[in-house]
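A protein chain is absent from this complex, but the other protein chains hold their places.
We just call them A and B in the order they show up, numbering each chain from 1.
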Amino acid sequence: MNRLLLLLCTLCLALPLHAADALPGDSVYQLPVTLTDQAGHAAPLAARRGQPQLVSMFYASCTMVCPMIIETMKATRHAAGDPAALKLLAVSFDPARDSVARLADYAGRHQLDPRWWTLARAEPAEVRPLAALLGVQYRQLPDGDFNHSSVLLLLDADGRVVARSTIIGRTDPDFVAAVRRLAGGRP
Amino acid sequence: MRRRAIAAALLALAVACATASAAEYVPMPGGRFASVLPADGKTAPAQVAPFALRTEPVTNAEFLAFVRRHPAWRRDRVPTVFADGRYLSQWAGPDTLGADALPAQPVTRVSWFAAQAYCASEHARLPSWYEWEMAAAADATRADARSDPAWRERVLDWYSRPSGHALPAIGGPPDLHGVRDLNGLVWEWVDDFNALLVGSDSRDQDGADKLKFCGAGAISMEQKENYATLMRIAMLSSLKATDTTANLGFRCARPIGETP
């Protein structure tokens, strides 16, 4: 919790720095949140700037919808022609259980190619602002599971949300088209 | 070890971020609480740890002081991912209140991100929904007055008042805990506003949003008669974190024992 307070409070100090590289006001990279990936590397979310991103949130213990979110991200990338520039990012909203090791294990089991896939965790207090930013609703249940909404976001190189889809379990043609337009995959 | 380091960082921050005004916080007991949103979506009561709650909503004057100390939160500088176009638009200027925003009125048209940042500047956070709901159940003499029709009437009276009129100032009568204005002045942000997974079509008793909301599905509403609270949830669940409205303000909370 404290870490979030620190971050939000220093946001005011951080913003002018971002402004220096002309980060757009509608970029999600405005949020100073640190992500740790399945290999244990920690970096600010904003470090992903420069390449288009397909982003969602999940948690590793989820047995039904979350694997479908991951599969839908895979399928969307493929349907868009496997664009080389496109990066895929799924952030856990269960940092208590989703350790780096668990994320690595999950990536292995789902055969997520580390060249474009990132599974990431954030500090507990930073998860909700990130979800708020991405428009994801979630709520932890007493048994440790989560209720959550499912959404895929397409970010441009500067972190602006270009497209959004709530269709899970199959590819959304409009969303795929947006990915292809942005990331320029093979037709 | 890590906690200690953070506490030190926070102390350092207190110098940079300290508020000029001394907002008052009072301790709240916590405990088991029959929320209108059962913890497990069925009947489980909520468990609330003791916490401290700000006695009054944040005012225009207080938020103005914050914006002057942290100009990044001026309405002409805030990134659009953190606040929509109506953010603080009732103020005469980016750092002046003007005639339409009196100092003692609760600040409204603030986004969730802005409210979070303000609370951080008071070394606090937004209250959780359960904390807020539990606090708002009190009246002048009881910690949970919700079964009293008079409590409900007081809440509903505000709903039925048109919102064209100017907001009153803060400083309504204190409840049992010494907290004011929880009901009857403005809507208030809660930290986990985006955890209130109410189906957007509330008639889906069976949770048509099971697809949208993984797991146990959209929360079913307990105590349907307690629609006064239900309407607040409907309001909060309609919001995005960047949204601002003319009737939406906030107050802050702190974990007990972590006041600076």
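By our rule, a residue touches a chain if its C-beta (ideal position, glycine included) is under 8 Å from a C-beta of that chain, and two chains touch if they have at least 3 such contacts.
Here, contacts and distances are computed from a predicted model.
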Identity of the absent chain, which is to be given by its UniProt protein name, from "Phenylacetic acid degradation protein", "NADH-quinone oxidoreductase subunit K", "ABC transporter permease" or "Copper-containing nitrite reductase": "Copper-containing nitrite reductase"
Identified contact with the non-displayed chain, of B:Asp40, B:Asp76, B:Asp100 or B:Asp157: B:Asp157
Touch criterion as defined above, residue of A:Met68, A:Ala85, A:Ala104 or A:Val161 at the omitted chain: A:Met68
Selected from B:Asn60, B:Gln105 or B:Thr244 as touching the chain missing from the view: B:Thr244
Residue numbers in chain B that touch the chain omitted from display: 84, 86, 156-157, 159-164, 187, 198-204, 206-211, 221, 224-225, 227, 230-231, 233-235, 237-240, 243-248
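What we mean here is this: only the chains that are shown with their structure count from here on.
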Mean-CA-position distance for chain B and chain A (Å): 27
Residue ranges of chain B in contact with chain A within the complex: 3, 6-7, 9-10, 13, 16-17, 39-41, 44, 70-73, 77-82, 112-113, 116-117, 119-121, 123, 125, 191-192, 194-197, 211-219, 240-241, 255
Of chain A, residues touching chain B in the complex: 1-6, 8-13, 15-16, 24-28, 30-31, 62, 64-66, 128-129, 131-133, 135-143, 145-150, 166, 168
